[in-house]
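Of the protein chains in this complex, one is absent; all others appear in place.
Up next, chain A:
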């Protein structure tokens, strides 16, 4: 059996995903970081971006995460985000509408948020 790490992806108001994984890739403020089982204890600040989780049965879970933290210790990885959505939950049309609206209004945070959502869906 391949080594595994336990992942908890939690948003401020709910638990989004939890399970076993072999690799987690997330974007911190200093660049993308990949965490595999046995990684050194780590605590980092996340950028908004897609998070990719390779689960132990070979499937891939992609989530859009907006701000937050990644913390890893004792083979347990926690991804904390104020807002987090799994790619399956994202409403593509709504995100696209949001993107256009944000572009028109010059709202850079909303634009980035919509972009991250769309990227998460396309990576899925």
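Heads up, the rule we're going with is that a residue touches a chain if its C-beta (ideal position, glycine included) is under 8 Å from a C-beta of that chain, and two chains touch if they have at least 3 such contacts; residues count from 1.
We adopt the following convention: contacts and distances are computed from a predicted model.
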From "AzlD domain-containing protein", "Inner membrane protein YgaZ", "Xanthine dehydrogenase molybdenum-binding subunit" or "ATP synthase gamma chain", the UniProt protein name for the chain not displayed is "ATP synthase gamma chain"
From the listed residues A:33, A:86 or A:110, report the one that touches the chain absent from this view. A:33
Who touches the missing chain here, A:22, A:55, A:78 or A:96? A:78
Missing-chain contact, candidates A:3, A:43 or A:123, resolves to A:43
List the residues of chain A that touch the chain left out of this view. 8, 10-15, 28-30, 33, 40-45, 68-71, 73-74, 78, 80, 82
